[in-house]
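Shown here: the complex without one of its protein chains, the others still in place.
And now, chain A:
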Amino acid sequence: MTINTLARGGWDREQMACFQKMEKVIVAMQDPDMGMKMRNQRLLITVIPHAMTGRDMITWLIQKYCICEEEALHISGMLVRYGYVYPLKEPRSLVLRPDESPYRFQTPYFWTSTRWPASELDYAIYLAKKNIRKQGELMEYEKERYSVLHKRINHTWDFVVMQAREQLRASKQRRKADRIVLECQEQAYWLINRPQPGAHNVLDMGLERPNNLSARVTLVSDIITFLYVSYVPVPFVKYSEQYQNHDPIMQGCLPSNPWISDDTAYTRVLGHLVLLVPAFAAPVDLVERWSFSFMELLNDIMGRREFMIYLEKEFSAENLCFWQACEDIRHGESSRIVEKVEEIYKNFLTPGAARWVNVDSKTMDKTLKGIRHPHRFVMDDAQMHIYFLMKKDSYPRYLKSDLYKNLLAKAIMNCPTCLFVLSACSPS
């Protein structure tokens, strides 16, 4: 074959890593001690040495990586798809059959990573060889490509035909078994590098990523030493334990997982939870989760509404209104910031205002100064102060209040199955 003189520049680093890993697996498979047992396979009248069956490969993979059969089938399927192993029967179908079908390892000369990118010249020589060897052996799409190449690299066509003839002559001098093997290997290589139109193209890598725009040495963070204390990652365990019963994928959900049971009644409830103002009681799940953290309560629309009702009873609703108004500024349109800040000042911050919020004097001074030049984050300090006020004071009292307790009880009663069964039920 012609020496591939094209540069390797277009090859992405990510693909190289994958191919190297696959090659490691292949090499391990062929290890004389720990590798697979190879045997001779009969193909029509010739005997091909060093072949293995699909079943052998799967068994070896299961043993080596301690995985299940499905995964071993998948991995060996990938090895065939990428051309590291090719089938002897039905060579055009690059699929791994988990039975006695014979397979062989591709020679490293023809590994996709060794000869990247496959050059047009080589492809032309291959097609020319096929054409010369047996007239009409080319498939339709190969014929088309052959004529396209003939037009495109016409100036080297003599070279192409000469190479093809030479290679055919050299191969005639080999033993029949070797010849068949070489033909199979070459065919497998080209099936992957020039797939049939419409067939799955494994070498489709998507968009190129022009990376490493600058070689800036980022020393800043390296020079600094951090205050370091022994680390114990308990918070994640706690969080996951707390939420585990509310995780539908893990524990199932009540009355049923709508995707499995196709229960449209439940989904109508879920589907409009955000868009409508529902008159029904909230599912138990949600109400329980409001007690996990203040953020859960505020992030849920129903929770926020219920909390507002409670605050109105306590005559401290202005805190939540203020917080909501500040959120509106932070995430709202830039054009309306000034007018919204004015509104807030009028309603919440002016001494004697109808809904005056109790912010400490330092924060109040800072905010009032900032209001003279209003921007998106001018209310941040005041908002945080009020947020923590609500979190430390009103929120715990809300959780202990009759309002919340009644809501939770109503939700439990409305649920078709009782709360205690919730934790014991298995996923559907």
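Observations on the structure shown:
Simple rule for what comes next: a residue touches a chain if its C-beta (ideal position, glycine included) is under 8 Å from a C-beta of that chain, and two chains touch if they have at least 3 such contacts; residues count from 1.
Just so it is clear, contacts and distances are computed from a predicted model.
When the listed names "Translation initiation factor eIF2B subunit delta", "Adaptor related protein complex 2 subunit mu 1b", "Small ribosomal subunit protein mS29" or "G protein subunit beta 5" are checked against UniProt, the chain not shown comes out as "G protein subunit beta 5".
Which of A:D99, A:E140 or A:E333 touches the hidden chain is settled by the complete complex: it is A:E333. When the omitted chain is restored, the residue from A:M78, A:A317 or A:L403 that touches it is A:M78.
Taking the complete complex into account, A:M22 is the one of A:M22, A:A325 or A:L389 that touches the chain left out.
Contacts to the hidden chain, counted on chain A, fall at residues 13-14, 17-18, 21-22, 25, 61, 65, 67-68, 70-71, 74-75, 78, 200, 204, 206-207, 209-237, 239-244, 246-250, 253, 257-260, 264, 267, 270-275, 294-295, 299, 327-328, 330-335, 376-377, 380, 384, 387, 427.
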